[in-house]
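Here the complex is missing one protein chain, while the rest keep their positions.
The letters A, B and C name the chains in turn, as written, and every chain counts its residues from 1.
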Amino acid sequence: MTELSRPEPRTDGRADPRPARTGGPWAFVGWRLLHAVGVIVGVVVITFLLLHLIPGDPAQSMLGNRATPEAVAALRHQWGLDRPLWDQFGTFVARLFTHADTGDSLFYQVPSRSLIFPRIGVTLELVVLAGVFSILITVPLAIWAAVRKDRLADQVIRIIPSIGAGLPALWVGLLLIVLFGVHLHWFPVGGAGPGPWLTFRGLVLPAFTAAVAIVPVLIRSLRAGMLDVLESDYIAAARAKSLSETRVLLAHVARNAAVPTLTLLGLNLAYLVGGTVVVERVFAIDGLGNLLFDSISNRDFPVVQGVALFFAVVVVTVNLLTDLASSAVDPRLRLPGGGR
Amino acid sequence: ACSTPSTPIAASSTPSTSTAGGSAGSSGASSAPGSATATATAATGGGSGTLKYARTTGPTSLDPHNTIASGDVYTLNQIFEPLYVTDVKGELKPHLATGHTVSADGKTYTFTLRKGVTFSDGSPLTAKDVVYSLLRSRDFPKSPLGFLDSAIKTVTAKDDLTVVVVLKQPWAPLISDISAFSNSIVPDKLQGKTAAAFFQAPIGTGPFTLTSWTKGGTVVLARNTRYWQSGLPYLDGVEFSIVSDDNQLVQQLQGSQVDVIDSVPPANVADIKSNSALTLINAPQWSVDLLLFNEKVAHFADRHVRRAISHLVNRKQISQAATFGTAQPADSFFPPSMQYYDGTVTVAGYDVDAAKAEIAQSKFAQGFSTEILVPSSDQAWNQTAQILQEALKAINITVKIRSIETAAYKKAFFGFDYEIAINNAINDISDPDEMASFQIDDVNGGSTSFWTGYHNPAAIKLVTQAEAELDDSKRKALYKQIQQIVADDVPYVPMTYPPVLKALRATVTGFEVNPSGAVRLENVKRS
Amino acid sequence: MNILDLAGLGVSFPAGPDRREVVSGLDLELPAGATLGIVGESGSGKSVTLRALMGLLPSAARVESGTLSIGGIPVPLAGRGLRATRRRRLAMVFQDPLAALDPLMTIGDQIAEVPRRVFGESKRASRAVAVDLLGQVRIPDPERRAGSYPHELSGGQRQRAVIAMALAARPEILLCDEPTTALDVTIQAEILDLLRQLRGQSDLSMIFVSHDLAVVNSMADRILVMRSGRAVEIGSAEQVIERPGQPYTRQLLDAVLELPDAGAPAPVVLGKPRPVRLRADGVSVSYSGVQALDAVGLQVGAASIHGLVGESGSGKTTLAKVLTGQLSPAAGSVVLDGQVLPAVRGRAQLRQIQMIYQDPFASLDPRMTVRQTLSELLRLVVRMPRPRIEARCVELLDQVSLPASALDGYPGQFSGGQRQRIAIARALAVEPTVLVADEPTSALDVSIQAAVLDLLVRLRDEFDLTIVVISHNLAVIRHICDDVSVLRDGVVVDSGTATDVLDHPRTEYTRQLIRAVPRLKKDIA
Partner (left out) sequence: MTSPAPADTFSRRESLGSRMRHSRPFVTGTILTGLVVLIAAFGPIWLQDTSYQDPNALLSGPSAAHWLGTDQLGRDLLSRLVSAGRTDLRIAVVALLFPALFGVAVGTLAGYFGGWFDTVVLRLVDVVVAFPFYVLIIALVFVVGPGESGIYTALALVGWVSYARITRNATSIVAGADWVVAARQGGLRPSRVIFRHIVPHTATQAVVLFASDVVVVIVAVITLGYLGLGISAPTPDWGSMIFENRSFITTKWWLPAMPGFAVVITGLGFSLLGDGIADVWRVRK
């Protein structure tokens, strides 16, 4: 269930049912875009249906057991639950596309957009920082382990994924807060901002905590990927050309290892984003994650929908970008059908 | 007197200040019941930076006439002011008024307004504004505290600075009522704007004005440069941030990230006390933590069930385990620090055998399951709920704990969507009438007896009598009777008396909290 | 004088308790300008030896012993920092050209890297060198091709690029590790030609590794025969081929199949007219635009072996899939014993034509014992009563010359040749009328290959099985087939009896295929 995933092995052409496509790199970009749009359509549908997944009457369950029938009826009307499903979906989509909005917040009586948009910045910053941290932690460790395969460093680094797998972010966060926030005063204990510098400082610990959640998987896969590259014939060939070891590492190893790293990050992004939701709670950062929780507690459905939708769109977009970036590095991925 | 359902921190509140009645700038250096004192001296005002004030809930509305939510009150108290305020000692002081006279029959009050007070937009405060505000507060549909003004027949402006209030009957708590935040003064007819528009960018006479407000997030206030007390406030602004977890709250203070935290989990009290960089405010409060029963649920309409449960509430254990002894075990629903508290009432106290006997007489002798509603942010109450959960097993009551986010908790509680709840009653004003009628008078008290649905005509009658009774000793006797009736009926079980528990950095001075838990910030200085 | 002297090389693998010597006590000398050929079966240590020379052993390997001198200067075999000196003088051409090229860099850049980074030449000069080298290895339009990524080149072109890359370092010694194994015969011939030419042009010394004796013989002056990490025999090419001193070498030589010399008198074929058992009529297949088969017709006589030849991509496997019913053709039909088989076959019809696969390591379920593999089919498909199954299993193994003790083995415990036989036994289990074998021996060592081919012949003779064999190895086809069809780009260009088609080729294409096959006897080549 986790999106803690490794890049799947690219199947050799043999079982590939996909018709061969012709066309240059732009055909690939086009195809990939189309795919992303398809997923987003699916995401919109699921977000819409989320409300209808509630067993029984969503309005009733939203208002609680002892709500008056009039209040329930009013909410049903507000949500259009008394109209046919298709009609409701049409309205939902129309509002989404004209106003980038999933409806009025039930709690604050303002468009959910006006709650979501101001919080996007800090959350995205957190996600980006967490991504950067996980790369900064993963890449050197994975390379070190791969280069020193089976030696002590490797053995030690290889334990990290197993330990890290069971580290609850909230617990790590708690420990970090006490150590670096309360005792050492290096970083704020929670919250972020105002201003870019304070925001950055405030996000260091949370981003680190979020990174800790995915670093184990990244290390494991990247080490394997690095080993693949290091033991491959083309690296042997590059050495055989009497290139310097630095040149081999920079021009050949690094570039080839970059593709699986990128793919990996893309694949695990969803998990990372999900992790920041929790982390925002632990560190009291007023971002989308906290908004999601508050909205859930307030049973503020349209906001929940909006946040979920936003996150999904971010994930799809970033996946699109990592795919395009990978294909920029790796010409094979631009091949028809090579994109996935 | 009203009690607001609130988190322990939380309280609807009335303003309190030490610059009572006097001319601007002299801060009273009054030693609060709390440990904070104001030591600031007059200056030109401002220059003290922005106070970072963290709380567990934020505002949802800034309309003083239409709220009792603590998150709202904290903010609007800095923007709007009433005619009188309660000071740190719990005494009433003239504020926007300079004084009043009462007619011989006790039915006509004439208030003199302070000269030179202006709203933050520069327009002067006049009697018209006061007339409009008091009537709006009284008449606001479904206003939760409108009952405070229920005795008022008419309010008229005699001249620009004189307001005449005519009552339907003599009314003991009037000046206290006038000091409630719900009687704060807003401009006449809200300057012609709709309420929604006006309270988006509110204009009041208070020391601060609203700069920005992220819904569900931070509220930023700036110094009102036209504030009538010259030289005040010292602060350039206030930033109220929301930290929904009270543990985070403490850590943010310890990490020097905020200047003031609005509540301290009892577990951390000792920690903070021993930290010289921090100041702990621990003072008696007009407040009581209650276990409330929703009488719309059949189980709790049965008095025997309620009494049985009351017999199982081990107040001492709760005081020790959940509040680390910071809150005293309670007997009456009036806190001891409040006028007319009576320590001699007989209570259905901790007694397991009595509980068994009591439940045997009820319609639910074989027990039942129920759920107890608590806000998830409050550690002490969650612990209390677990103590009760364990205790109620003795009479076969299975308790599920419904621990939800504060905002959702409030919604459920106000909507009678609960069975048993833990909540806290606070008296916002110096007169116990607020608490009495709020919690007993389900018709006029604005809250259906604190959202329990408790209805005892005899008790209501006594409350009404006490309101009209101007003789102090007679009033005291009436309240003694009221307290005994409540102790017998147990519409709610008073469990502990939580003190005011706030903490701030030692560099913050002039911070005062009155016994209703309310804070005024114009005298606060940061260094 | 020897340009390279290696004495007592010992290399062990892998790290950990299982470490064992995979090369031991190996001596090797290479006179300047000469070519040394190394032959030996798979796993005999050929690649390890070359990599040890280059200093490119994988991290799990350890050099246990040995001394090396290049041009008379001693060079340490292990340790850091020694590679550079050695590599200036040595270069290597790898077995799998695709794997040896960095997929993310154009071949021009990969070649230009050497002059640029190693010899410090300017960018433009380096690029010119790259284009020049690509031209030397006869890549058409080198200017443009320099900008191509490896995956954009054909197999032959890639191998040429790898050679160009090796040459860029201006080595004195070129190590070639099976440089043509991954390639088609025709392309193999071109690459071998190229290498010979390069050797002629410069004073290149060469070590040439292959498991194919004929190929090694066509390149080398001296031949080293390896087995299990040791030298079995070393001598001049002539001596090793003509007068092998060791029984193992002789075994290898005996197993080699040779095409009879063109023009040799046709053996008298007993003209036993056979009824047609399997027929393909006008079969066409296209894979989204690529016409893999174009109106192919085929007639296979009962109890005969029919060979299918053609270069890579000519449609052999596709035809096999059509015959066995794995693929329904866009047009045309398959007729078995006069009955047209439907496009989508039922299970009973499927089993009538069985297939043997090229890769014996992938054709058996690795989690099932031989017994499970066979009895499953006997029980569920042939519906044999349980008590008889055991006996039938043993019988099947016997038919493929395996002992009954093999029944409880897992595929992982068998050698390639044994697996291939088990796969044949499995095919026989369902009592098919026709067997289609797609390159059944190309993954096997010469020695094992012969045994499998023998088995096919025996099946035809003893059980009257009709067999279609696909191979790009003309010698194999010539050796066992009664009839042959030649495929080119999805079209049958020639067909007839094996002798007719191969000994007296009628089309230029067939002649070209035949010419490309390396001979053991040099003088004839």
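Convention: contacts are C-beta pairs under 8 Å (C-beta built on N, C-alpha and C of every residue); 3 or more make two chains touch, one makes a residue touch a chain.
For clarity, every value in this text was computed on a predicted model and none was experimentally measured.
Visitor: Report, in label order, the displayed chains that the undisplayed chain touches.
Guide: Hidden chain, whole complex, touched shown chains: A, B, C.
Visitor: If the hidden chain were put back, which of B:139, B:390 or B:471 would touch it?
Guide: Once the missing chain is taken into account, the touching residue is B:390.
Visitor: Just to verify: which one of A:74, A:93, A:124 or A:178 makes contact with the chain not shown?
Guide: Selected residue, touching the omitted chain: A:178.
Visitor: Pick from C:20, C:124, C:367 or C:386: which residue touches the chain that isn't shown?
Guide: Of the candidates C:20, C:124, C:367 or C:386, C:367 is in touch with the missing chain.
Visitor: Residues on chain A that touch the omitted chain in the whole complex?
Guide: Residues of chain A in touch with the missing chain: 1-5, 8-9, 11, 14-15, 17, 35, 38-40, 42-43, 45-46, 50-51, 53-55, 61, 161-163, 165-171, 174-175, 178, 182, 270-275, 277-278, 281, 292-293, 296-297, 304, 307-308, 311-312, 315-316, 319.
Visitor: Could I get the residues of chain C that touch the absent chain, sorted low to high?
Guide: Touch with the absent chain occurs at residues 248, 251, 254-255, 257, 324-326, 347-348, 350-351, 354-355, 357, 359, 361-368, 376-377, 380-381, 402-403, 405-406, 409-410, 412-415, 417-418, 423, 426-427, 429-430, 447-451, 454.
Visitor: What chain B residues would touch the chain not displayed?
Guide: Chain B touches the chain not shown through residues 247, 250, 265, 267-268, 271, 314, 317, 320-322, 376, 379, 382-383, 385-387, 389-390, 400-405.
Following the convention adopted for this analysis, only the chains that are shown with their structure count from here on.
Visitor: Hey, how would you classify the chain contact layout here, line, ring, star, complete or other?
Guide: line
Visitor: Suppose each chain is reduced to the average of its Cα coordinates; what separation in Å results between chain B and chain C?
Guide: Chain centroid spacing, chain B to chain C, equals 89 Å.
Visitor: So in the complex, which bits of chain A are touching chain C?
Guide: 19-20, 149-150, 231-234, 236-244, 247, 251-252, 255-256, 259, 329-332, 335
Visitor: Which residues, counting only chain B, touch chain A once they are in their complex?
Guide: Per the touch definition, chain B meets chain A at residues 60, 214-218, 241-245, 248, 251-252, 254-257, 296, 376, 404-408, 411-412, 415-417.
Visitor: Would you pull the chain C residues touching chain A in the complex into a rising list?
Guide: Interface residues on chain C, with respect to chain A: 15, 51, 54, 56, 58-60, 83-84, 87-88, 90-92, 94, 96, 99-105, 113-114, 117-118, 149, 151-152, 162, 165-166, 168-169, 287-290.
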